[in-house]
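Missing here: one protein chain of the complex. Every other protein chain is in place.
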Amino acid sequence: MHTFLYRTNSLLTFVASVLVVLCILASITDYFHRDSAVVAVDIVQVDRFQVSQAGNDEAFLAFNISADLRSVFTWNTKQLFVFLAVEYATPENAVNQVSVWDRIIERREDALIALPRVQNKYRLVDQGRNMRGRDLNLTMYWNAMPKSGRIYTGQKTLTGYRLPDTYS
Amino acid sequence: MDYEGQRLSEQIMQWLIIVAAVIGFLAGYITSSYRLMLEIYTGGMVLAFLLAVPDWPYFNWHKLSWLPEQPPSEDEAAASSSTLAVQKSKQGKRSSKGKR
């Protein structure tokens, strides 16, 4: 039976199926995208380094964050979730990653970050008291959330930082 | 719509949408605008709906040629007087054909 409703139904299902294919194709183009991200992060100052009320080491740091992530945006990028993680290893914990700052970037133009002095947004707390004299890596992550398709992450690690040997 | 028209309708619908998808994808990719791809695609969908779904005259160019109507012979005129029983059994036969 080839009624009006039948044809409308057939059209709508075909439209939906092809649309899903389009969304997947758009995501596949992301795979071929090459970015030229520029990231520079520095610890400007250790404001405070003490034992928290709960008995764990806690550091209050000021960072200089500057990054150009505009080239990371593709036509399929909905937003970039950018965050800075302080990473270190202790005898007890092989891996410690603490996100200390983040930002959501929705437009390509806004992906130019210039923060000469910003305090850590989230508390940098250890599990225990193992942070004195610890070597740190600072890694900038950018999580690309797409308009459709695959979610992927890029990162840039900067090494060579170190916490003071004593509390301040 | 006649049978040729139905086939034509399906073809118009599918081709229009695929073409709209391809053009939309390329245009969106080149201009780096996801939104443009969706706009072109939606345009294609509306066009396909307008051209392929309603029963336009160009879907009726290959009319089925029915055999000419024959006047009922005398046997059929006698049989048609017992209408109810005959019609009911015919309906039964038709619906079982339809189920296939």
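The letters A and B name the chains in turn, as written, and every chain counts its residues from 1.
Methods note: a residue touches a chain if its C-beta (ideal position, glycine included) is under 8 Å from a C-beta of that chain, and two chains touch if they have at least 3 such contacts.
Going forward, contacts and distances are computed from a predicted model.
A.B. asks: The complex lacks one chain in this depiction; which UniProt name from "LANO_0A06634g1_1", "Origin recognition complex subunit 2", "Large ribosomal subunit protein bL20m" or "Signal peptidase complex catalytic subunit SEC11" does that chain carry?
C.D. replies: "Signal peptidase complex catalytic subunit SEC11"
A.B. asks: For the chain not shown, which residue from A:17, A:119 or A:153 touches it across the whole complex?
C.D. replies: In the complete complex, the chain left out is touched by residue A:153.
A.B. asks: Using the touch definition from the top, which of A:15, A:85 or A:163 touches the missing chain?
C.D. replies: From the options A:15, A:85 or A:163, the contact with the absent chain belongs to A:85.
A.B. asks: Which residues does chain A use to touch the chain missing from this display?
C.D. replies: Residues touching the hidden chain, for chain A, are 5, 20, 23, 27, 78-79, 81, 83, 85, 89-99, 102, 104, 106, 122, 127, 141, 143, 145-151, 153, 155.
By our rule, only the chains that are shown with their structure count from here on.
A.B. asks: Measure off the straight-line distance from the CA centroid of chain A to the CA centroid of chain B, and report it in whole Å.
C.D. replies: 53
A.B. asks: Looking at the complex, which residues from chain B come into contact with chain A?
C.D. replies: These residues of chain B touch chain A: 1, 6, 9-10, 13-14, 17-18, 21, 24-25, 28-29, 32-34, 37, 41, 45, 48-49, 52-55.
A.B. asks: How about chain A: which of its residues touch chain B in the complex?
C.D. replies: 2, 4, 7-8, 10-11, 14-15, 18-19, 21-22, 25-26, 29, 74-76, 147
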